[in-house]
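For this depiction, one protein chain was excluded, whereas all remaining protein chains were kept in their positions.
Chain nomenclature is as follows: A and B, assigned in order of appearance, with residue numbering initiated at 1 for each chain independently.
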Amino acid sequence: MKKPTLNIAVTGLNAIDSPGPGVSVIRALREAASFNTRIIGLSYESLEPGIYMHDLVDRTYSIPYPTAGIDLLFERLQYIQEKEKLDVIIPNFDAELYPFIKLEHNLKTMGIHMFLPTLHQFEERNKVNLNDFGKKYGIKVPKSKVIYDLSTVHSLPSEFSFPMIVKGKFYDASIAYSIEQVKSYFNKISAKWGLPVIIQEFIHGTEFNVTGLGDGTGKTIAAVPMRKQYITDKGKAWGGISISDEKMLDMTRKFLRNTKWRGGFELELMKNKDGELYLLEINPRLPAWIYLAVGVGQNIPEVLVNLAMGHTVKPFTEYAVGKMFVRYSWDMIVDREEFEQISMYGEL
Amino acid sequence: MSKQRYERPVIKKLETGMPNKFGTRTEYQPMTNIDGVPVTKLMKEYGSPLFVISEKIIRSTIQKAKKAFRTRYPRVQFAWSYKTNYLNSICSIFHQEGSWAEVVSGFEYDKAISLGVDGKKIIFNGPEKSEEDLTKAIKNDSLIHIDHLDELYTISELAEKFKARPRVAIRVNMDTGVYPIWDRFGFNYENGQAWDAINKIMHSEWMELVGLHCHIGTFMLAPSAYGVAASKLAELALSVEQKFKHKIKYIDMGGGFASKNTLKGAYLPGSDTNPTFDDFAEAISSALLNSNFKHENLPLLILETGRALIDEAGYLLGSVISNKRSSTGRRNTILDIGVNILFTAFWYDHKITPAQEFTNYSEDTCIYGPLCMNIDVIRESASLPLLNKNDHVVIHHVGAYNMTQWMQFIALRPNVVLIDMDGKPHVIRLRETVDNMNSMEKVPAHLKKFNM
Partner (left out) sequence: MKLKKNVAVSESGLLFNPVTGESFSVNPIGVEILNFLREEKTDEQISEAILGKYNAEKQAFENDYQDFIGVLSHNNLIESHEETNA
């Protein structure tokens, strides 16, 4: 049978030192067995490396920041749709998920499919609600508190011991060892990502991640746990290895079963010295290291696209344990004319 | 050949990490007319700055809100929150749409009466009601919402004096999981103050307890908090029924629903993320329907939402006075709109759009008002097209609080125009004049002359 060719738009082309998942997702799609692809990049800034990777990305369009509002994003996507006849969009940033979830219905009527968590799932897993989430689904989470203004910082030492983690609503996390540091991180993080800011108990231990895919009925379609081997000063994995840990897979299956999660995700886990597993965060999208999952036998982006297109899929049950990913950076040579095209016309 | 529209020359550095022009087109879409009336025409006729209110938007908003609640709960009554906007024409529109009056001072009470509102349909809230105010309210059989014990005793004394039995409710404050808790108004639920006040009223022969009221906060973004509050009030009402065999007639959930404005510090625009009437209605109705009221005994649900009903209907039009550059090279734009008339600029990033067509070139601009005061900042940073002197701008979502909290400071307050359902503008509040202001002052004889 002839493989269909799908036009798939992908965001998160910022394959930089704190990378977006876009380029890895595209590599996975390029290797899909069930379809061929034409890849449309969607970029926010002119220097996102993916824009210039012509062997991976066929064409790129700038799109407005989420802060510009849903209407402008929709307008831009309508323009892109006229030219590209997209079949699927895979958004890869936390901050853009809200508008994309809101647009899911409108895009569907234009023929664009997505496979995203519901708004309820998206809100419920928000860091701000992690305590309630843990209670509701019987998953162990570190104690956390949401703060809206600096004056409440002084009461923190009675509830948390130092160090504590100061986290932004969408991104950013810093470890604070004193009230002064809490205050300074609060100011920095709230200026960038808005309010509230989250204070979280610091769990000593080893960090693990699980990426996977839920089909929206509670079934586990894919799950691959990974231990970070080298962590950059930005807290990102620069190397990692696939592991086989039943406890982590159990927690993942429980998460999917109880929430009926729809779409890709990444769980951030911490294992303390007693072997207890804490869920630190649920990222409602695929991680930048998603290509490791492909490498160990689970092409999650491919299956996600098939789910989005309404096909029935077979859950993955196996993966290769002990495979590593080692990230590297690569200097591309780019003509200024290309930078000009994307900067001035928003298309390349 | 006619000349092309002039746009000032602009050059800006492309910096990495800086959004390109597709990134920040936010506020470009010009708004050239309001309900079909050209902005330039409005400003030519009524001056600049100018408040413009759309009757069409007010009516469609209140109808949307009523529909959201009535499809979910059988008995609903709105009461217009006077403090949000008490221009007579605005109150009258809400009264025409069936809203009662919700007032929080003797001044607002008198305003409602003078508009012809039936005293029985006035809800009298707030911590300050003088004996004179309470006497009026008792004689008119208005609904008095008691804020504290001193007021409870005063009402009791007055009722006895006039041999009346006023209809009262108490305001209850509580923990709904949202902070800060507004515990300065009313009686606390968790520590038993509210139950104590209820018992005092129920044991008095001089008052009839008809309702329970709460107002949990302002610009609330969590509908779930209303669900918690409604459950707690329902529980109180059912306790009263059980202990005294007395049915509470209504539950007043107050207001505080967020409008579509964007709070300072929010990442995504409020128009995308803030809850809708349906979200609030769902939380409140479910809580009441799921409580233990028998269907035939469901209390009337009263809502006093103000901001969410009027914010979107109000526009503030203004003109560019000048463009400057700060010592650091940053673009500053001075408008003739100051914080004295746009009080809400202190907590919102108001959406500002040009009132004429522009190319899609923009500059990051700090927008100042005209006052000779450092605090007069309308937006710390907005990405706007290249505005020229005398160009017009439209500031959106200004209908709530600005026309009540405004002050006559440095400049006089401008005209307020209402555009009716047929697109016809009417001045509903005249711009102030120096004579208006001077007419309230008295100068002692010895200060009437001076030689300089």
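We adopt the following convention: a contact is a pair of C-beta atoms (placed from the backbone, for glycine too) under 8 Å apart; a residue touches a chain by one contact, two chains touch by 3 or more.
These numbers come from a predicted model, not from an experiment.
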*Which residue of B:8, B:44 or B:161 touches the chain not shown here*: B:8
*Residue of B:163, B:203, B:245 or B:325 touching the missing chain in the full complex*: B:325
*At which residues does subunit A meet the chain that is not included here?*
336, 339-341, 343-345
_Missing-chain contacts mapped onto subunit B_ = 2-14, 20-21, 323, 325, 329, 359, 361, 386, 388-389
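The definition used in the following text is that only the chains that are shown with their structure count from here on.
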*subunit B residues touching subunit A - in the complex, by the definition given at the top*: 14, 16-26, 179, 265-269, 271-273
*Contact footprint of subunit B on subunit A as seen in their complex*: 44-47, 62-70, 72, 76, 95, 98-99, 102, 148, 169-170, 190, 193-195, 342-343, 346
